[in-house]
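The structure that follows is given in the form of structure tokens.
A single protein chain has been omitted; all remaining protein chains appear in their positions.
And then subunit A:
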């Protein structure tokens, strides 16, 4: 693959006549982009042609579908903390990115997509493979822009990278017409962008509200911290840990914040949300001061808003002013990057412990343990459970792996039971809930963190969305492990049908191909597990393999995920089983 015939200097030297496509590649190299996920086509051919001279510098991963490209770029960004980069052609190539853009937008993932576009003189003529990509993608990008003149390329791409990664990160799409890609022009070189005059990536931190927040925390009897992905995006894991340990406050994560601190940290009390743990959900309505850090009070976390933490004073730390007071009214708002605000807050708070208060969480955790977790992880029946698979993976990887999940019951189970010792270990489609995310995101995650074990966990439904990316694994050989938890149903939807639609299982029984044979067709080894006696050995074999490997585990067909905060109910109305509904 790395067989570049031409030896080229690292960067194109400035002030030479070159074409727009070379300027694109030079921009990527100047931004230290090492990996691009993409798929070629007519309108982006000049860029691919320029890339051909640089294939020893830029690792281009040819995916099997553009949706795969953008999910892979998201996985890359999430595991590495760098910007994920995507190439796609005009028309269908670009529209295939839309789901991934929406996913990256709602989960604040830094991605730069470069799409080809028809010649500028053809815009608006319904030319072959012309779509109005800018208007289609406006609501699902942090910024987008169409380039029709090569002279703009460097500045626009510099701006794209800056906007994607600064402040609250997000996806940016740059649409470049073919004439601009081909146009010869005086190339002035690339300079990174550090400022956009109409854009403020983050608020300046002011001590006044830090001080107010600290006072409130110091006066609290039952404070409770809830944290989200903002801690990870801000690369503020250490600052957060310092804050937590000095304050002694119990803390719970949102699905997106998971792994910001080790999941087994003594102050961690579990996961929030619809299928989160009993204690953090219930105690949200018991605490006197709720400290929300880098999270956005999604409705899957809050349940019914008018029954959410009404008794508590709320401190909200966020980089995005639009999140403050959006869903939950704050008592003290702390605007700013938590990398900056947390250390200031830590400085002003008293060192405390909250033993008795923490004990209340532990008691509820024990209740959940007894009613749900023990049987889920150590089932007495012959049927395998999703939970026991996750438990074994924890043991076998020692909590060191990156878990990439798809969407559904297995996602909730994986996030409930995974042990994660390192940050950036939980990669999942949180805000959008995109089935088909796991395989491509795992591929990207592996390229973003080559030294880490990457395990993709998915259902039999989601596995068949974007399964074509097995082809990408076949060709580029990222070592990713694929675990399909097959309940022969679109499980999460079936669960809702069981609980809320009188078991009318309307189109949720889904048949699947022989996943192991399918993997083999792609040159990937695999095994199917139907009995507990084979499970551990098979998972071990998968992890020992120095290639990708697929394991399909047949699990209980009609297992449900509990606890659950039923839709329209408050967090304190969380139930532990069908009997409580």
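Quick note on the criterion: a residue touches a chain if its C-beta (ideal position, glycine included) is under 8 Å from a C-beta of that chain, and two chains touch if they have at least 3 such contacts; residues count from 1.
Note that in this section contacts and distances are computed from a predicted model.
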item	value
Omitted chain (choose from "Amino acid/amide ABC transporter membrane protein 2, HAAT family", "Acetolactate synthase small subunit", "Osmoprotectant transport system permease protein" or "Xanthine dehydrogenase family protein") - UniProt protein name	"Acetolactate synthase small subunit"
Residue among A:149, A:288 or A:320 that touches the chain left out of view	A:320
Sole contact to the chain not displayed, among A:204, A:356 or A:380	A:204
Which of A:54, A:87 or A:143 contacts the chain that the document leaves out	A:143
Residue ranges of subunit A at the interface with the undisplayed chain	134-135, 138-139, 142-143, 145-146, 163, 194-200, 203-204, 206, 208-209, 320-322, 325-326, 333, 335
